[in-house]
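Shown here: the complex without one of its protein chains, the others still in place.
So that you can tell them apart, the chains are marked A and B in the order they are listed, and the count of residues begins at 1 in each.
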Amino acid sequence: MTPNWVDFAIIGGKAIFIWGFALSLLPVLIWFERKGAAFIQDRAGPNRAAVFGIRLAGLIHNIADVVKLLMKEMMIPPQVNRTYFMIAPVLGFTFILTAFAVIPWADRFLVAGRDISMQVADLNAGILFILAVTSLNVYGIVLAGWSSNNKFALMGGLRSTAQMISYEIPLGLALVGIFMVFQTVQLNEIVRGQGDLLWGFLPRWGIVVQPLGAILFIVAAFAETNRNPFDLPEGESEIVAGYHVEYSGMRFALFYMGEYAAIVLSAAMITTLFFGGWQIPWFPTESIVANAHAWLKVMLAGGALGALAFAVLMFAWSKRIHGAFGDRRENEGAILFALHAVIGVVLAYLFVESLGMSSIPEWGARTVALVAQISAFAVKTIFWCWVFIWVRGSLPRFRYDQLMRLGWKNMIPLSFVNILLTGIVLVLMGG
Amino acid sequence: MGEVTLNHYLYLSAILFFIGAFGVLFRQNLLVILMSVELMLNAVNLSFIAFARHSAGTMDGHVIAFFVMALAAAEAGIGLAILVMLFRNRTTVQAGDLTLMRD
Partner (left out) sequence: MAILFYLFAALAVLGGLLMVSLRNPLSGAFSLILSLVSLAGLFAMLQAEFVFILQVLVYAGAIMVLIIFTIMLLNLNKDELAEPPVGWMRLIFTALVCAVAAFGAIRVFGDITPVQMEPAPDFGSIEGVGRLMLSDFLYPFEVISLILLVAVVGVVLLAKKVI
């Protein structure tokens, strides 16, 4: 049993891919949080920070934020317990990133006689590994709350412990229905099971076969990430900022990154378990591979059309802002127009070239399927990330007793009902 | 170093068990005593799992370990509830201060 270097390189590449995916979604999420909240509240949102006049609708603000947070002094207040105070932010981030190891993002990739499973670690325990690791995530918050030696921080820590323990139960119980339907706990197998069709036309996604379980899981996932409407641990109107009130600089940023990474993880889990994961509805992997040339053409045409349409929009916008600012910001529309026009023309050229193609080699077909499935996974995950922001903009915060009542008296009984119903239906169907 | 056998796991289990026993016997803080009991239970679990792998060959040990965990959860819940009530009534968590029956 001597693993060779190619295996190591493959595993390393996969780890870099999924972490890169998760981490590169963080700035997008912060941007969602600002521009999306601004959109919901009918205001403009951040639009000042610019690099050479390019603002990218507020995305450049993230660079300004990072620079600010890096330059800031990392205060250590005198009353804190220094060791725990410094460990806490790291803990909050590490466990979340570890949990990404079992998320699958595409069907297995067959190339050069290798069968590469598109997840970092194909554990038998699968989803339970995520549950186990994310249950450790609470320690970051608890340590931060306790070591700050501040009563608001302690309140935040207390609230988060109670909340996380309470909502882990419906989270786990909601999964039991999924285990019963798909007869496995391995995430890749669950996703593969969601590729079939129900009654010949409906994709057998988790949300279709487990509607109640899906709702319970999504609500519990919101609570586990400490997001609105369950963001009591940091309720700024009651306990200032909760567990991270004493933090500043990069340590504070680590908490925020941890929270957004948890959102990405939850979105990826919701996608994987209930929305088909990397499955493209009605198109199983083998059909994509068999018709790869058609898929390639459609993808190139779609990309070209999208880029050209965006270029036209940018062109109109650059006309509109001409002379509006009197500085380099006026050039942004033209630059974006040029960029997207070039991309669109290149894709259109590739599309015309590909028209004459009637078949492509096996590895090319597999790559097309891989790209299509990764895109499907990414689109679904980003949509669910947006839902997290959307809910935050729409719902008020729970009161603490309401939170506990919802968790213990509504969600846990409902998840038992879900298990019972699933069992009855499975027995009646002879499964 | 050499190969790790069943005996190594059992030695570790014994050491952990008696560290926990020392905590129960020596410490006064009820919270620490409770945690020491948890450590003892875990030491026992380790020997169950080690026996299951290296001696029995069945998974009975795993099931027993699961039962022990369930019991530990029940024990921790009740123990902590008693402790909180005790602290509310007597404002102490030291075992040495609870001498109402003796005095």
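Definition applied: a residue touches a chain if its C-beta (ideal position, glycine included) is under 8 Å from a C-beta of that chain, and two chains touch if they have at least 3 such contacts.
These figures come from a predicted structure and were not determined experimentally.
Which of A:58, A:89, A:104 or A:145 touches the hidden chain is settled by the complete complex: it is A:145.
In the complete assembly, the contact with the undisplayed chain comes from A:133, out of A:29, A:60, A:80 or A:133.
The chain not shown here touches subunit A at positions 123-125, 128-129, 131-133, 135-136, 138-139, 142-143, 145-146, 154, 157-158, 161-162, 164-165, 168, 185.
Panel shows subunit B; residues 1-23, 25-29, 31-32, 34-36, 38-39, 42, 45-46, 49-50, 52-55, 57-63, 65-67, 69-78, 80-85, 87, 91-94, 96-97 of it touch the chain omitted from the view.
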